[in-house]
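Left out: one protein chain. Kept in place: all the others.
On to chain A.
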Amino acid sequence: MLVTLTTTAGAPAGSVEHGAPLTDATDLGYLLHKHPARAQSFDLPVGTAHVFYPEADAARCTVALLLEVDPVGIVRNKRFGGRDAFSLAQYVNDRPYAASSMLAVALGAVFRTAMTGRCDARQALADGPVPLEIHVPALPCRGGARLAEHLFEPLGWTVDATPEPLDPTVPEWGDSRYVDLRLTGTVRLADALRHLYVLLPVLDDAKHYWVTGDEVDKLLRAGEGWLAAHPERDQIMRRYLAHQRRYVEDATDRLVTLDGGAAPEDGTAEDGVRPDEAPAAGDVPAPGSDAVGTTAPTLARQRAEAVIAALHEVGARSVVDLGCGEGALLRLLAADRRFTRLLGTDVAVRELEKAATRLRLEDASDAERERVRLVQSSLTYRDERIAGFDAAVLMEVIEHVDPPRLGALERVVFAEARPGTVVVTTPNVEYNALYPGLEERGHRHADHRFEWTRAELQAWADGVAHRHGYAVSFRDVGPQDVGPRALGAPTQMALFTRPTEARA
């Protein structure tokens, strides 16, 4: 990974009053505290940083920072190891080549003094803008070249960000996530370095280390004088702080206090979730609303309430939540004392652990732990532990099952467990037309194996009911489409009930 920084001699256009003109470009050496005639190396935790000058004369002077990352060392060092130590991805990755947070760390370490703006030999020069050209090849840029422009242009840079092809021999693959970034501008050197220090990892949207509270201090220090007024301030903060909401809020508060300005718009709610993480099943915000700051309950909430209402209607006291995930519904059920026995099942142990935390089962009384239980189970395997409940809930679950396996689910739930009531909710695909960006037949979630029209759900549910002796009725959940196409509601519910006299 590489960054080069070039100065050219000459008066900074239009800003003479702010500082001394740069008459000798090699003064860059003074500003950076690195002699242009020598190559220097620095051993850093992220690798070996080499500083040298490819050109250095009175008219033009370029410094290069080349960071050699040890690819084997990265893997062996726990600090750099990824989340999953047994994933192959960490062994073959772009960190030795891309301009990432590691390069930012190296910049901060090697040019620490320059970044503070201190230069005893040329303080006047250090205090004023100088003509600069910066070249960052292989800059990972999540959000594309335009984001690089949005981030650097407000800071006085002319930005030339050229996307790199993913593989020139496979043109159909298109662009890679890297750009070749060239910045030109007349900027105080310390500011230029601080821009890079903050914005390289922001563009990459990744950090090679765990983000802790210290990062807030670092960000505020490096962002002093330019971050508060930056139009992309909130996004910069979110990404720099690795989307950790409490740090973002802390930083925002402190910035606002510092600047005496207004609080930023409340647009941070969705940032508990990383952009590359999938949203909760089916939780596409309602069209026309940002799902944030509006008073209408979210669709997820409406759905849970509809399920609970149905359970009350049939008088269910014991309920099994099949595919409970992190326990969003289960938590609401647990808070309702009318339910005397609750069981949450999920096929993923990880989800159950999260659910246990969410339900605070660890700290619950024995009676409560008896009342609310969690077990790993699968809907394609018979499980006697899910039998004997008044009702079973399959909330946004069936669409995660491959259609050829639905028969197994049907047998396990309707033939084997045979609860008195089964509540099934699933997306209504017709309504997808109202979601901007959801293409025709596109799914609301990457893991959805299908999304059904109302007719499709009804055909399936009628068959199930007939085969297993249930009656079934259907409901819409969420805002009704009042348009001419009458597309229904975003979620559809099938409510199966078994005539009591037929129960064993």
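Note that a residue touches a chain if its C-beta (ideal position, glycine included) is under 8 Å from a C-beta of that chain, and two chains touch if they have at least 3 such contacts; residues count from 1.
Quick note on the criterion: contacts and distances are computed from a predicted model.
Visitor: Pick, from "Polynucleotide kinase-phosphatase", "Pyruvate dehydrogenase E1 component beta subunit", "Energy-coupling factor transporter ATP-binding protein EcfA2" or "FAD-dependent oxidoreductase", the protein name that UniProt gives for the chain of this complex that is not shown.
Guide: Options "Polynucleotide kinase-phosphatase", "Pyruvate dehydrogenase E1 component beta subunit", "Energy-coupling factor transporter ATP-binding protein EcfA2" or "FAD-dependent oxidoreductase" narrow down to "Polynucleotide kinase-phosphatase" for the missing chain.
Visitor: For the chain left out of this view, which of A:Glu164, A:Glu249 or A:Asp476 touches it?
Guide: For the chain that is not drawn, the touching residue is A:Glu164.
Visitor: Pick out which of A:Thr184, A:Thr380 or A:Gln458 touches the chain that's been left out of the picture.
Guide: A:Thr380
Visitor: Could you tell me which of A:Ala109, A:Leu361, A:Ala408 or A:Leu438 touches the chain that is not displayed?
Guide: A:Ala408
Visitor: Looking beyond the chains shown, say which of A:Tyr30, A:Tyr178 or A:Tyr247 touches the absent one.
Guide: A:Tyr178
Visitor: Even though one chain is hidden, which residues of chain A still touch it in the full complex?
Guide: 1-2, 4, 37-39, 41, 50, 52-56, 62, 64, 66, 68, 71-72, 76, 85-89, 91-94, 96-99, 135, 137-138, 140, 164-167, 169-170, 172-173, 176-178, 180, 347-349, 376-385, 400, 404-405, 407-408, 411-412, 415-416, 418, 466-469, 502, 504
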